[in-house]
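Notes follow the structure.
Missing here: one protein chain of the complex. Every other protein chain is in place.
Naming follows writing order (A, B and C), and every chain is counted from residue 1.
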């Protein structure tokens, strides 16, 4: 709660007033006294206007470049569809804005690299939106590994399941489950173990909804991982947990093990004459990760203010993308894929 | 996240920039878009100024009456020492301000009644700060009772322990453990069971720190309760749980039971070669009840905006006070005390 | 599993082939290689015969004195109705048999003292059946207290609830809830804290079944305790938990706290689209305490073989009886009762 005396509040523009843009805008306005949200851009101007009204943001525009060209804006949050990320990163970088960009930067490596090069050349900060690193559970696991509480990491298991599949329209342009969903888990695997993934092998299936096959995607898989440090791991994904947003992990180390359970809306347990029960875990990613989203934006703002390295770099995003592309290939070719 | 179109934001003045005043001020500024905090009063003007700077509140004053006399202010939050509550309630009421007042309203019934009568005469809202009713755990317990998930309430047990005793200076003017601490549990007992307490018997002791005896108080007790509906209950209080802020309850009903455990900063469990462990529960009442504090203020603001009955009334506060005074007497006279 | 070379197996006679007699007989035959059950006495000879057939015990008799007079028998287990305990203890003692007697020894102190004096005079072992001391959960709690894991004991809370009330016929001769049921908890309170109870105050009620009132008993109470060492405690009893056999305790100490939860038939948790649930806790005292019963009998056999002091003495039984009688009086007179 201590606010150091700050020369000025970071002036931020939001690009994209959709679901995740709304989350970050709300965080900025309600939780980050060291920044202010001064403008919102969205081609769907009603969305931008409605969000601006709600949060009392003074400026809205249908055109992201209005914000990029505004010399009074210090930084932008890119929350637009993935396809637009590379060009917006490049434009923001050449305009000298610091950048927070939602994951993934791009769906292929060439686009990713070009966009990142632009940011590097311009010398602006570029943080990528792997929000789970800021979650209290996963951050505590990472700390346990760093502190040696469980010795050397040997086996990792990540469970990551959505409560229900997204709309087919979303899935059509999502890039597929590995680039859209598992990429978070690939990042988490690197983050938790502190080691790079060197091989993937996928067992995937359409178990939830045959319509997902019709758009060329799968909805369930277990992916086997090999790490550079010799550790082994697996990731379970499903588009439908049914009971809530299922986000867990566990690690076996040489001196112990660590696991985390889900987050629940309350801790109440009821016993009646038939069963012992509690309410379902949190269902919605915004509830589950509300504190993580707030923390990642606060961290970005601090990185700019204090000129610190960003917490999640473009190199992190690239590494996860490389693994996701290898997983896609493993699924298509039905064989283990080594990652150089 | 939906904000209805609101004619104007409720304009609120804060009286008292101490610990709990800071909590409520922060909630108002960061979480309640339907209200705005326009002024802060505290005789310690530096505290008021510092809080105002942090939250960008435009006005500060050493004198509560500056706020009470300001015709542009709709409501006040009274977060001053208990002794000043009755006079401030009366003054705010006669100035036509809606009132949120921290518990207890007063340390004796005559003062309580006079203050409440003033608010009733003036026709202003008066909500009392029993924040625990808004906690997700206790609210879920209450809902289970109302919904008949456990049948008729038969036995209640409340555990309420501070992590560590407050400063002796605080204890000197606190009114004693029953009026300062257990009053929350008496309210919770009424809230959870939906029945009035008709008898108390106290077993109290100084087990934590002999210095607490020197200021005429105790630091530990178990108090046995009898309810009007025939149910039985007990409350455990200690000024020192050591491991954190211990806030739990359980109820046995005719068709089942319900209990709630503490809140933790994360859900991570670590097993090493010696033990299976996790981090301590939340230690600080502001962390533990951060959402409850936010919800009680949001509820107050909504009561005023929508002209609804307040969620926690002066009658609730009076009932808890009556029990607390009976508990004091039980402790002094070492016998069960009936409450008419 | 190591069996030392033993001169001979302890030859034991069982007096009473009812529910608890069957438990102990089964333990003796199946789990205690250092003893053998050689005879069973029960006036209901069919019960004795059926149990003997099942466990291949060679001798049955309707008359306990046949066993008491048998010079080849080393020890007896007294599992008859409470009213017969004192006379059987005296007779067994004068016959030189070591004695394991179910609790309580007697329903009044004079009878208790006379029976115990007989055993002392005869120099035979006399262990009383407070089985919960041998339960893994409560034994671990006791060990934590002894080892100083939580510092000095300050507040104790015991929850002890039957799944459902016993038959009215049983209740008619049980001696009332304090002598029949709470006596276990009074023993547990002494055992866990290592301190004597010096005051009790009871809030009791008939909440489960009005028929229980018709036999002059109550079915629910919370009893407030004061200990000689300054600690405070409470015991919750109900004759109907509904969801199972509810047997828990917790202690707050100066350096931490300890609690234990119930025992379940399995650790499986199921989440569906409505709730997260598990099977009910163990319902029957014989399942819940099967290992404790086995351990108490094994301990008795070892005490005799190795001439060690018994684990639960007649003095322990007397102390619990004194408290139970005081609790009865507190309930009748509706006031706190001091125990000299």
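Convention: contacts are C-beta pairs under 8 Å (C-beta built on N, C-alpha and C of every residue); 3 or more make two chains touch, one makes a residue touch a chain.
Fair warning: this is a prediction, and the values are worked out from it, not measured in the lab.
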| item | value |
| --- | --- |
| Chains shown that the absent chain touches, full complex | A, B, C |
| Residue of A:195, A:220, A:263 or A:295 touching the missing chain in the full complex | A:220 |
| Listed residues A:19, A:172 or A:255, member touching the removed chain | A:255 |
| Given C:55, C:164, C:198 or C:215, the one touching the chain that is not displayed | C:55 |
| Absent-chain contact - pick from C:75, C:183 or C:258 | C:258 |
| Touching residue (missing chain; options A:102, A:154, A:217 or A:316) | A:154 |
| Interface with the undisplayed chain - residues on chain B | 242-244, 271-281 |
| Contact footprint on chain C, counting only the chain that is left out | 1, 3, 22, 26, 30-31, 33, 53-56, 136-137, 139-141, 144, 149-150, 255-263, 265-273, 279 |
| Positions on chain A where the hidden chain makes contact | 152, 154-155, 157, 159, 161, 199, 201, 203-205, 207-208, 220-222, 224-226, 230-234, 236, 238, 240-243, 246, 252, 254-257, 334-336 |
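As a convention for this text, only the chains that are shown with their structure count from here on.
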| item | value |
| --- | --- |
| Contact graph of the chains (line, ring, star, complete, other) | complete |
| Interface residue identity across copies chain A, chain C - same or different by half | same |
| Per-chain Cα centre nearest the global Cα centre, belonging to chain | B |
| Distance between the centres, which are taken as Cα means, of chain B and chain A, whole angstrom | 38 |
| Chain A-chain C separation of Cα centroids, rounded to whole Å | 57 |
| Touching two or more other chains - residue numbers and ranges from chain C | 241-243 |
